[in-house]
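One protein chain omitted, others in place.
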Amino acid sequence: MFYHDNGKLQYTVEVEEPNPEFAKMLQQAIGGVEGEMRVALQYLFQAWALPQKHSEYRHALLETAAEELGHIEMLATAVAKNLEGAPVELRNQMGQDNAVSAAMNGMQPRQVLSSGLHAMPVDSNGVPFNGSCIVASGNLVADMYANVMAESTGRLLATRLWEMTDDDGMKDMLSYLIARDTMHQNQWLALLQDLGDPEDMFDHLPVPDSFPDEMEHQEFNYSFMSTDINEPDDPQQPWTQGESVDGEGSFSFIREQNLDGMEPDLQPPNEKAHNEVKESDD
Amino acid sequence: MFYHDNGKLQYTVEVEEPNPEFAKMLQQAIGGVEGEMRVALQYLFQAWALPQKHSEYRHALLETAAEELGHIEMLATAVAKNLEGAPVELRNQMGQDNAVSAAMNGMQPRQVLSSGLHAMPVDSNGVPFNGSCIVASGNLVADMYANVMAESTGRLLATRLWEMTDDDGMKDMLSYLIARDTMHQNQWLALLQDLGDPEDMFDHLPVPDSFPDEMEHQEFNYSFMSTDINEPDDPQQPWTQGESVDGEGSFSFIREQNLDGMEPDLQPPNEKAHNEVKESDD
Amino acid sequence: MFYHDNGKLQYTVEVEEPNPEFAKMLQQAIGGVEGEMRVALQYLFQAWALPQKHSEYRHALLETAAEELGHIEMLATAVAKNLEGAPVELRNQMGQDNAVSAAMNGMQPRQVLSSGLHAMPVDSNGVPFNGSCIVASGNLVADMYANVMAESTGRLLATRLWEMTDDDGMKDMLSYLIARDTMHQNQWLALLQDLGDPEDMFDHLPVPDSFPDEMEHQEFNYSFMSTDINEPDDPQQPWTQGESVDGEGSFSFIREQNLDGMEPDLQPPNEKAHNEVKESDD
Amino acid sequence: MFYHDNGKLQYTVEVEEPNPEFAKMLQQAIGGVEGEMRVALQYLFQAWALPQKHSEYRHALLETAAEELGHIEMLATAVAKNLEGAPVELRNQMGQDNAVSAAMNGMQPRQVLSSGLHAMPVDSNGVPFNGSCIVASGNLVADMYANVMAESTGRLLATRLWEMTDDDGMKDMLSYLIARDTMHQNQWLALLQDLGDPEDMFDHLPVPDSFPDEMEHQEFNYSFMSTDINEPDDPQQPWTQGESVDGEGSFSFIREQNLDGMEPDLQPPNEKAHNEVKESDD
Amino acid sequence: MFYHDNGKLQYTVEVEEPNPEFAKMLQQAIGGVEGEMRVALQYLFQAWALPQKHSEYRHALLETAAEELGHIEMLATAVAKNLEGAPVELRNQMGQDNAVSAAMNGMQPRQVLSSGLHAMPVDSNGVPFNGSCIVASGNLVADMYANVMAESTGRLLATRLWEMTDDDGMKDMLSYLIARDTMHQNQWLALLQDLGDPEDMFDHLPVPDSFPDEMEHQEFNYSFMSTDINEPDDPQQPWTQGESVDGEGSFSFIREQNLDGMEPDLQPPNEKAHNEVKESDD
Partner (left out) sequence: MFYHDNGKLQYTVEVEEPNPEFAKMLQQAIGGVEGEMRVALQYLFQAWALPQKHSEYRHALLETAAEELGHIEMLATAVAKNLEGAPVELRNQMGQDNAVSAAMNGMQPRQVLSSGLHAMPVDSNGVPFNGSCIVASGNLVADMYANVMAESTGRLLATRLWEMTDDDGMKDMLSYLIARDTMHQNQWLALLQDLGDPEDMFDHLPVPDSFPDEMEHQEFNYSFMSTDINEPDDPQQPWTQGESVDGEGSFSFIREQNLDGMEPDLQPPNEKAHNEVKESDD
């Protein structure tokens, strides 16, 4: 179960000079696919899927999930502060070129109309958060790669926001969040390492490693397949030759032109489906 | 630009005994978040964002993107074949318990009603494919972690489908797709390795590595933050002590209880937003 | 069944000076979650779920549903008029600072590109209307609370739009719509009152009132649960003490810290799900 | 900021006999529009929008938000337990009528394929949770009506789930959740009462009450508008006569047939929009 | 503005024997992309975009839009009647194979849980209606093709539903709807013919016909482009030779292999975007 601390944020959030356009940009870190709602919920659902015998992983996930909820809170505070003093009136002359209308142009309409100048569960383009990208596969190795990815795109987003503003308060808050993303990238990789042989970073590959090797087509599992119409030679890249990263095979180079799958041979479906193609089908 | 080969599939697709419920399940591998539409489009958008001086990576991405388009084709063929002979009529007595109604119960309604017994761009729950989970961040390291994740959840899905069926044709097709996912996990990791110092697998961390280290809060970037209300001791896990995976710091253990962010101090917004809270506000 | 009156709008719509940015804002009242498409469809689906013996409620809902269709029509007219004369050309110099480009900046792209300068079934952020928020629960009390809420956020939106413009025509149209929302808030509350004992406004609580009281956990149904980590004292608010609003209990104050649910004890799932957590699981 | 208690759930969750179809149904209470993800996030965003001078309301919202997070956790546990032992294999003969295939028919495909037999952030139809229905308007009265509605449809859902199962563990968990929804309906109404004059339950109407009365069209704000083509007489219902619920007017009855809005008079748009209607327009 | 007739449906709806699975299937005709919500709203938005001088088209669209609203009403009635007597209880034994559980398996969960056994604004897969597919382009020719398409897929859906049921009431209702779709296909084509030269059915092509011919690349506007890797010969189909349908050119056959677009030459973006590709980029 969950608790909160009314009295304080996880880290102080100050805005020197409100900027409603930056309020829009910050929404990406709240409701965007790279944002905090996604990671908070992802870690919760991953935790809730773990069997009791792996409570150390369940705990690690819950610890960080609760931290991320606090990040959403920080960002929501930052959005509200950037909207303080924002204009709520349009000038009636089309294209009248002044400070107020320029500010309005850069704002997110629903941050005025739907929330009364506060944060919303949407991204910077204004699209509502949705749960379709949350990864909680039941397989912890797959989940950890999803987490490293989420923290990588999350930190990338935070650095882009940091570059975008010259407000000291916002830069400070983002420096904190960037640091936390550094940690989270590292901790999930450490957990990933712990899932296999700690001496062999990629012992857990291929994901899922529980599938019997002999059941996959052995002639295709380490071959780079070229689909280039020009039939180029092996480019001799690290992914076309040498030992595979999982240590279980050797990369090779093949061409799609040499494959020989059959032509699809679909039958016409039930006539009650009324799929007639040509008049004369009926 | 793109070409196709009308005459053949990438790998032969045969169905021994059509099973319309399996047709529904296969949709996850077409239009699901772990499916082939997602990876094909993800690799395309990643490729199209690369500057000319990195054409070796652009080429690698396009090679595999075109391969994945062929996987959608294989799966769409498999869906259509599993729907051959499927019932398109309901029995009128509610709950009448027989083979036909059981088959109907397990089918995806729109595979009958909208497509006339063929594949659709939807997942196994029947939800349309959408592009919101496609990752093409402009940062190739972040993108590669997204690709490893996508191939991990993709291979996991394929193994679950393999376990679900006992049709030899379907098992054979899935063994092929599983093998390709093994390769793709390996190749993106090889490419990831190539992006930094090949001798140091995690030289590219933290993502993005171009952000100046001194600009992140140094006291928070390698600390595991416990949010447990019970204030437990350091569990001495690989993510709370020892060298960090990126080799740039040492893990430590801190408690959220010791943080000291301010209380949020929002001002009431513009009265024209009509955000009155209490009668007496106005 | 439904009819229309080609000849006239429900209320005259005039725009003194077209403003394409206001055209964007008005979209929220058409396709937004607080908008007219939502209420029109919500009242229709609620009406269509009512059994014949309650035709007075069915009629009341259909009456207002048809009225709301006319509001969408008014707003669509207002959007088209605000877009008359809007620019459809960009200036080619990036950041060129003039009236036309400022106007373009504030427009909704699809109002030009997809609709040729007319209204669309989208909200002010540009997100398509969707039916997921429509409430037609089959329980008329729950539905009426949904309607009061919809008319409350709808009227709030209309007042924000009223404040945003200084166009006399638009202000007049919005004054009409604001008045109708006043009525609709009142009428759904009157209907709510009619559903229980008219002398006791909250006789219909808790929703659904048909569930047997003794089947809910009696020790938890009027207790405010504090989840504050600091274990504060009862704040003695109207929701922590005194008679409950439904007149069936007394508010009290409890702390989550005193609860004692078990630890989750999940079992590892079927191995064919390939949920291996650790290498050694297999 | 937020904390969790690893050791225990808010209330014990036991399943006597796992039922994978009920696991699907429970998803509605997690990721559905009437579910716990929606209320948890709704209360958080409402809290984060409140100015400091109204911290008693901010606190009340955060208290309950944290409680709701614990409800998601309980339900996720219930889903996983109902899926223990669920089949992960299809029988290959179409329509083969037996217990296993019947069970499979009733399962949610992605609960097997995407999550490995665990809870997901989706509803019972399998549609991902999305934030579009979250109401945090900045106006606390509107928000409270949204909360009463959410708890009403939430409690209705919980009673339907209670009726659907005869598993004692599930019935007990639902009795707890039903009790909490009773409390939450009451507490938000108590808070609503506190926002106006406590002696006058509807002192806060119409929402928003801060908009000047004289600015709305006085002849339309308490009139029930009949849109019935048959021009019936006033049905003399509580919403067509008598004092209005907000105490500021008297209900009356009017007919749409008597309204007299102009005919829409749109001009043809810019020819560069290529909206030609007829060949001869160009 | 709009009216309704409480007393009657457009056409009588009777269900001989309720079938909850058919209730699910009928949802496609309500909230599906081929359904009545889409066409009703599409015709409304098209009508509302027409300038006054084309009121004959505006009227035709409004006439049919109002008719379609009545079709939603008929289908909603049919759904409710098919759900009369439907089971609302699960049997607790997994896979217990009997009539009730088979019926439950085939039902749409939210038709029980969210609507209390009534129609919803969702499709047969359970996905909420959304406005993204509504076409109201501002160009009436494009709109008419969208309408012919909508009525074609709509009639196809209705015939599939007709084949699916053997309930006389449902077959009768569907025969009515099928007839109306026949009419609507014809009427939009008649309107399309009226938009150009009535003697020349395709005088209005290419859409939009107002774009100056000389501004399109003349060497590409009537050439069928083969993208087949095998470089086949011209198949001499009606789309590779002979006069074009619009009467303005002659079909020819070209191969993509002969095209000669440049290689994309993207520059590395602003370093503040942190798009580093390789370590050595920084």
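Quick notes
Letters A, B, C, D and E name the chains as they come in the text, with residue numbers starting at 1 for each one.
Just so it is clear, a contact is a pair of C-beta atoms (placed from the backbone, for glycine too) under 8 Å apart; a residue touches a chain by one contact, two chains touch by 3 or more.
Keep in mind the model is a prediction, meaning the values are calculated, not measured.
Looking at the complex as a whole, the chain kept out of the display touches A, B, C, D, E. Of the candidate positions E:Ala80, E:Ala103, E:Met120 or E:Met164, contact with the hidden chain is made by E:Ala80. Contact with the undisplayed chain is limited, among A:Thr64, A:Ser124 or A:Asn147, to A:Ser124.
Listed for subunit C, the residues touching the missing chain in the whole complex are 1-7, 48-54, 57, 88-97, 101-102, 104-106, 108-110, 112-114, 116, 122, 125-128, 137-141, 195-197, 203-204, 208-211.
Where subunit B meets the omitted chain, the residues involved are 1-6, 8-10, 31, 37, 41, 44-45, 48-49, 55, 58-59, 62-63, 65-67, 69-70, 72-73, 76-77, 80, 114-122, 128-132, 134, 136-139. Residues 16-22, 24-25, 28, 32-34, 85-87, 97-100, 102-103, 105-106, 123-127, 156-157, 160-161, 163-167, 227-230, 256, 259, 261, 263-269, 271, 273-279, 281-282 are the ones on subunit A that touch the missing chain.
Keep in mind that, in the parts below, only the chains that are shown with their structure count from here on.
In summary, the chains found to touch both subunit B and subunit D are A, C, E.
Fitting subunit D to subunit E on C-alpha positions gives a rotation angle of 120 degrees, to the nearest 5.
Inter-chain spacing, taken between the CA centroids of subunit A and subunit E, is 32 Å. Counting partners per residue, subunit D has 1-10, 33-34, 48-49, 59, 62-63, 66-67, 70, 73, 77, 80, 85-86, 88-89, 97, 102, 105-106, 112, 114, 116-118, 122, 125-128, 130, 132, 137-139, 141, 156, 208, 211, 227-229, 256, 259, 261, 263-264, 266-267, 269, 273-275 as the residues that reach two or more other chains.
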